[in-house]
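Presented below is the structure to which this report refers.
A single protein chain has been omitted from the complex, and every remaining protein chain is retained in its original position.
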Amino acid sequence: MPVFFEVRQLVAPGDLIAEGEYIAGENTYKEDEKIYASRLGLVETENKKVSVVALKAFYIPKAGDIVIGTVVEVGFNGWTVDINAPYPAILRAGDVLSRPFRPQKDDLSQVLDMGDLIVAKIASYDRTHDPQLTVGEPGLGKITRGQILKITPTKIPRVIGRKGSMISMIKQETGCNIILGLNGVILITGKTLEGEQLAVMAIHKIDEESHTSGLTDRVTQMVKEEKAKMEENKNE
Amino acid sequence: MNDKPEKLIDKKGLRLDGRKPDELRPIKIEVGALSNADGSAYIEQGKNKILAAAYGPREVHPKHLALQDRMLLRCRYHMAPFSVQERKSPAPSRREVEISKVIRESLQPSIFMEYYPRTGLDVFVEVLQADGGTRCASITAAALAVADAGIPMRDIVVACAAGKIEDTVVLDLMDEEDKMGSADVPLALMPNLNAVTLLQMDGILTLEEFEQAVNLAIEGCKKISVIQKETLKAKYVDVKEVEE
Partner (left out) sequence: MSSVITRVKQKQIAQLIEKGKRLDGRELTDYREITIEQGIIERAEGSARVLLGKTEVLAGTKIELGEPFPDTPNEGVLTVNAELVPLASPTFEPGPPDENSIELARIVDRGIRESKAIDTEKLCIEPGKKVFVIFVDVYVLNHDGNLIDASALAATAALLNTKMSKYQIEDGEVKLTSGYTQLPVKKHPITVTSAKIDNKLVVDPCLEEEQVMDARISIAIDDDDNIRAIQKGGNGYFTPEQIQEAAKTAKEKAKQLRKKLDW
């Protein structure tokens, strides 16, 4: 049964990847015993499943995902949060306030206002409703400082690396704390501005070269070189 | 200023710009030039210069237009005032409204609309310079912009026109041929599925000539589709080569 593309070969929407008894995986579709790509990406096969790892895609919410978003509207009993997805997310007042919510007395903008950044978890999402957020767990809530980066969500796994190798290296070399929102938004908080900028540079490089191999080594090398340069400049 | 040429095809069978009847005009395509749009593409075909952008999936404004079970596709085809010989007023003309609709209908079958209910996909096409066959070049660019935005599609729609000038069926009419020829048949295609998503015709053709024109247009579409897909992949192939 023929497969027309090799693994890790680049395919475009409409390219015929395989013909025969295969299962259509992510970013593919099946029509008449033929499997076609539906997004630009790299071919992957796992037994009978043929899928495409998309090079660029937008974030679709999934319950349990950690995301970083911006408050865009303060309502009467909650906030609307932009989570860089086609759907706006809702954070209910009851989730944030530790006591019962009194609509007439409580001014929600005192708690979270337009323009505030939050780390939250997707509590629920389905096709008929906008995603609901929760901040009721440790590590979640309002962000007060740091650098925010946006990359296409499909590349977050690359930033993590195999068994977390990439992200641990960056954290260690730059001395920064990094929160990776699965919606493609990344928060970097470091002790120094230079450390933060170094982490930003590393992540940009991963974003641009995510489809290549040997990336972890190249990024590690670049981070070490730039760090050395920064030390030199400081000493001058 | 605008001397009308006497013949559109000379004795050797060559057209005003030296092309053979089944030859496409030179085409150049670029992807991703606009930083704000989610996806974008730019095409030059002959003297046509057309920019297309896709925004979405995103919230629909006004909200009441959103569809409960699928994405809403909206298209706007618009010509810049300086794109044509006599300055065109920026307000949308009836022709632009019709073309916006047929472009939308040519892209619709290729997009997995059901995946993203209650969202909208807005496709904008701006013709910066027009030289005949703008709706086809617009579709070619618009479909690529949608693919560049990472929106799942069955195939990348591609379009090309065929027609008749004097007694010959020809491919890819330029402005003079469009205006002075005897028929124009724009066609859009999902190449791998062999599905025609746009078809219009004006002029006069026998049944045989029409079949010829359609086949010629489909051939032209397939050639342009190769350029479209290569352009989309090229952004990533380059870096791969650097690494090796």
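Labels for the chains are A and B, by order of writing; each one numbers its residues from 1.
Here is the rule we use: a residue touches a chain if its C-beta (ideal position, glycine included) is under 8 Å from a C-beta of that chain, and two chains touch if they have at least 3 such contacts.
Small disclaimer: the values here were computed from a predicted structure and weren't measured.
*Asks:* For the chain that's not shown, point to the residue among A:E19, A:E44, A:D82 or A:E226 touching it.
*Replies:* A:D82
*Asks:* Quick one: which of B:K47, B:R70, B:K222 or B:K235 touches the chain that's been left out?
*Replies:* The missing chain is touched by B:K47.
*Asks:* For chain B, enumerate the residues touching the unshown chain of the complex.
*Replies:* Touch set of chain B with respect to the missing chain: 1, 34-37, 40, 47, 49, 51-53, 55, 58, 61, 76, 78, 80-87, 90-91, 122, 124, 126, 128-131.
*Asks:* Which parts of chain A are in contact with the chain that was left out?
*Replies:* 69-72, 82-84, 113-117, 143-148, 150, 185
What we mean here is this: only the chains that are shown with their structure count from here on.
*Asks:* Report the inter-chain centroid distance for chain A and chain B in whole angstrom, where each centroid is the mean of the CA atoms.
*Replies:* Centre separation, chain A to chain B: 34 Å.
*Asks:* Going by the contact rule at the top, pick out the chain A residues touching chain B in the complex.
*Replies:* Going through chain A, the ones touching chain B are 10, 12-16, 27, 29, 31, 36, 38-40, 54-58, 60, 86-88, 127-128, 152, 208-209, 211-214.
*Asks:* Which positions of chain B touch chain A when the two form their complex?
*Replies:* Touching chain A from chain B are residues 38, 56-59, 68, 112, 116-119, 147-150, 152-156, 190-193, 229, 232-233, 236-237, 239-240, 243.
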